[in-house]
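Contents: one structure, followed by commentary.
One chain of protein is taken out of this complex; the other chains stay put.
A and B are the chain letters, set down in written order, and residue numbers restart from 1 in every chain.
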Amino acid sequence: MTDAQAQTDGMVIASDAGKPLAERHFLEVRFGGSGGQGVILMGVILAVAATRDHRYVVQTQSYGPEARGGYSRSDVIIARNPVDYPQLTGIDLLVALSAEAAQKYTGFVRSHGVFIFDSGVLATPPRITADTYGVPFAKLALEATGRAQTANILTLGAVVGLTGIISPDSLEKAVLSMVPKGTEEMNQAAMRRGLELDGEEWRVR
Amino acid sequence: MPATIDEYLHTEHFPHIWCPGCGLGTVTGSFLRAALELGLKKEETVVVGGIGCSSRAVGYLDFSTVHSIHGRALAFATGIKMAHPQFTVIVLTGDGDGAAIGGNHLIHACRRNIDITCILFNNRIYGMTGGQLSPQMGEGGMATTAPYGHEEPAFDLCRLTEAAGATYVARGTAYGPRELQRLIKGGITHKGFSFIEAVTQCPTEFGKRNAPKGAIAMLEDMKARAINAKKAAALPPEELVDRIITGVLHEETGRPEFAQNYTDMLTRVRNTE
Partner (left out) sequence: MELWHSHILRETIDQDSLLVQGNRACALGALDSGVRFFAGYPITPSSEIMETMARELPLVGGVFLQMEDEIASICACIGASLTGEVAMTATSGPGFSLMQEAIGYAAVAEAPLVVVDVMRMGPSTGRPTTPSQGDVMQARWGTHGDHPAIVLAASNVADMYRLTMAAVRFAQRFRTPVTLLADEVVGHMRESFAPELVGRYRLTSGDFDFTEGYLRPDMVREVHPPHTLGRKGHPHVTGLIHDDTGFPTNDPKKSEQFLLQLHDKVVHHRDELCLYDVKNEGKGRVCIVAYGSCARSARAALKLAKEEGLPVEVLHLYTLFPLPVEIIQAVARRCEFILIPELNLGQYAREVRKMAENWTTVISMGKIDGTLITPREILDRLEELIGKYESI
């Protein structure tokens, strides 16, 4: 995907145009951040949750050789029909957990898309036409569960709460089945805190 | 049960490819007499060779036999043994096949202590390809690829395999076929990885370029240099230079054998599931 392609190349379905994300038949989601933030896991959990909603799903990823640090991204296509091309041709929903990810990927976000970023790491986000939300995920996670590490699950809750692209029930089941044993309650609390976020409170204008 | 070693042989494929005076037939004979004493069953005994003069032995043996690829006999044998632990698995290999190209598989088979008996025919030369140097040639040896004398030392394969984890290590010579037979028999009955170095002569390619020349002289040299491990233990190291120490050099029974260990793991895992 190059800059030039981002706006033109697409599997965008005409009937999806302008509709809220939750009503679309074909949706391309990217989580971007750095290694160790659980970016890949977030994509996988969203993908598992979407299959619970009986969607066709493809999840791919890209990461550097480092286990910690370095770049990391996780892409999910959620569709109501079988998916042909497995990688993203544009972004309908971008979740950026690092300043680098925001810089690198906002150019690919389609108009009428959604851009969610971690305002704890990025004070002034790139201005794009998409609906933009800035949330200090780590801070909220620390308040909700006492553990900043639950920020990724809180973020997933926020993604679903703010966009409605999958059902909260499917997300909860996917989270509970994927997080390490013994951390279910804590992650559930983080997810619920994310789901409850008030879009108007966090919207960036 | 075979009455003579001929019954373990495909004599219809004779004459064999080995040269007059070659020691490979002598060592193969020691193996077959050991097999006869143990009454090895043809079906359940799998003999695997690699590539080279010595590995050609498998083509004359009437067991289940595999003439595999260069250096990989132990890897093939590992698959066979793990798929069917009840088989008696023997590997016949040479110093080029087993210690050069196949050296990595040799040390890992030792490390696993898998119940395979590996007989390494050491004639210190590549005979089949026409007299190139082997890692066992040692300094000063002459070969088509060491025309000015070889510059590298050889492995002590018995110390190597012991250090790598083999639980039965022995050395014999083509001059002492009965001792070799006893050592091989000990290796086959030992449960675990058994390594038997069989020092043997290649009058055609080694003898052509190195002293002593001719099969008889080479065997006599072998006789003169051979010393039993027990006697050797009483001598100071300087008197053991250039000697061939024979006999069982290392034997331990405490270490678990790999195929058995794996089978036990399967039982454990399936019981807890």
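Rule of thumb we're sticking to: a residue touches a chain if its C-beta (ideal position, glycine included) is under 8 Å from a C-beta of that chain, and two chains touch if they have at least 3 such contacts.
The structure presented is a predicted model; accordingly, all values stated were derived computationally and were not measured.
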item: Touching partners, among the displayed chains, of the absent chain; value: A, B
item: Options B:H16, B:H67, B:K191 or B:R225, residue touching the unrepresented chain; value: B:H67
item: Contact set of chain B toward the excluded chain (per top definition); value: 10, 13, 42-44, 46, 48, 58-59, 62-69, 72, 75-80, 82-84, 87, 104-105, 108, 262, 265-266, 269-270, 273
item: On chain A, residues whose C-beta touches the chain left out of the figure; value: 1, 5, 8-11, 44, 47-52, 55-63, 65, 83-87, 89, 173-174, 177-178
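Operating definition for what follows: only the chains that are shown with their structure count from here on.
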item: Centroid spacing, where centroids are CA-atom means, of chain A and chain B in whole angstrom; value: 62
